[in-house]
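The complex is shown incomplete by one protein chain, all other protein chains being positioned as in the whole.
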Amino acid sequence: MAVSVQAEDFNVGAEMAAMSAGRADIGALVSFTGLVRDMAGGSEMVLEHYPGMTEKALVSIEAEARGRWALQDCRIIHRFGPLNAGAQIVLVLTASPHRHAAFEAAEFIMDFLKSRAPFWKKEAGSGWVDAREADETALERWK
Amino acid sequence: MAVSVQAEDFNVGAEMAAMSAGRADIGALVSFTGLVRDMAGGSEMVLEHYPGMTEKALVSIEAEARGRWALQDCRIIHRFGPLNAGAQIVLVLTASPHRHAAFEAAEFIMDFLKSRAPFWKKEAGSGWVDAREADETALERWK
Amino acid sequence: MQVLYFAWMRERIGVPKEKVVTSAATVAELVEELKARGERYAMAFADMASVRVAVDQELTELSASLKGVREVAFFPPMTGG
Partner (left out) sequence: MQVLYFAWMRERIGVPKEKVVTSAATVAELVEELKARGERYAMAFADMASVRVAVDQELTELSASLKGVREVAFFPPMTGG
């Protein structure tokens, strides 16, 4: 299991180094980092989650991605709790011999994580963030 | 111009930190790192390039990507010279308010860089690497 | 059975979780029972298009059976990532 749900920040460079350390069979490493955008109004945010289910959901999304693409490694870190503007929220790392698998798997994981992992964003100024239609339709691509 | 063609290695974490430092409007940061795979036979490689034209080609690919997607920033680093198995070859970083733009732009840049930037790989064991049909057909997607 | 609420469902109902003794056979029946508990519940469950449900930590539908279930959670559409 390479999934972490945590309040603490993470270090993308260190996570990437850990993934490629001691091996030379990886051809492509893709990272996605999601950050808190400073929206007009409120720059602080709280990420609520469903402990237990969150980990299960992420593990299941990772397993699905590994079933679809020849991944050599995969890592998902998602934070919860209060987060300031500019803070890192989520990291997805994928390693594969070829670039398209690494790209597609990372995008797949993000698409599912967005609307299938139990997280909810509340912005200081504007309240609970509404789910975006676009996030639901993004899943169509993977059917 | 955020393009570098260099013999020296690069630090992905530091490049990402530099891109997001002092701003809080980025929502999505995607990185692609290409690495030298240890192929049976030879683990060392030499990357030849065409100085002058390489930089122009990368700048033009970056400009094309910025024209297609709303990127907040973009960075391309490509190494040349002798490279051992496991070494980093190329880095593409894209920043955007939304994840799909960042993912697509990074993949677009890699697809064009693969067969439109003047680099040639020679492996210690097997000689000059043949261009892959798949890399040429990958460009079809962006027409 | 443990019933959990998240995000604005939690805020509307006023508690993050509660023990519920029920003979409801499905999630939909449980929702009807909860709505009958008063205004806060009725408000929280007013627009079922905006309510998602997980049974024993798996996303499911309102028609899902509650047989042998230990944990049901209600929450708005997820907004992670």
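Chains: A, B and C, in written order; residue numbering restarts at 1 for each.
Quick note on the criterion: contacts are C-beta pairs under 8 Å (C-beta built on N, C-alpha and C of every residue); 3 or more make two chains touch, one makes a residue touch a chain.
This one's a predicted model, so the numbers in the text were calculated from it and none came from an experiment.
Enquirer: For the full complex, can you list every visible chain touched by the one that's not shown?
Expert: Within the full complex, the chain left out of view touches B.
Enquirer: Determine which one of B:52, B:82 or B:125 touches the chain that has been left out.
Expert: B:52
Enquirer: Give me the chain B residues in contact with the hidden chain, please.
Expert: Touch with the absent chain occurs at residues 34, 47-50, 52-53, 56-57, 78, 89-90, 110, 113-122, 127-132, 136.
Everything below uses one rule, namely that only the chains that are shown with their structure count from here on.
Enquirer: Which chain lies the greatest distance away from chain C when centres are computed from Cα atoms alone?
Expert: B
Enquirer: Round to the nearest whole Å and give the separation of the Cα centres of chain A and chain B.
Expert: The separation of the two C-alpha centroids amounts to 22 Å.
Enquirer: CA centre of chain A versus CA centre of chain C: separation in Å?
Expert: Between these chains, centre-to-centre, one finds 26 Å.
Enquirer: Quick check: what residues of chain B touch more than one other chain, meaning two or more?
Expert: 99
Enquirer: Quick check: what residues of chain C touch more than one other chain, meaning two or more?
Expert: 81
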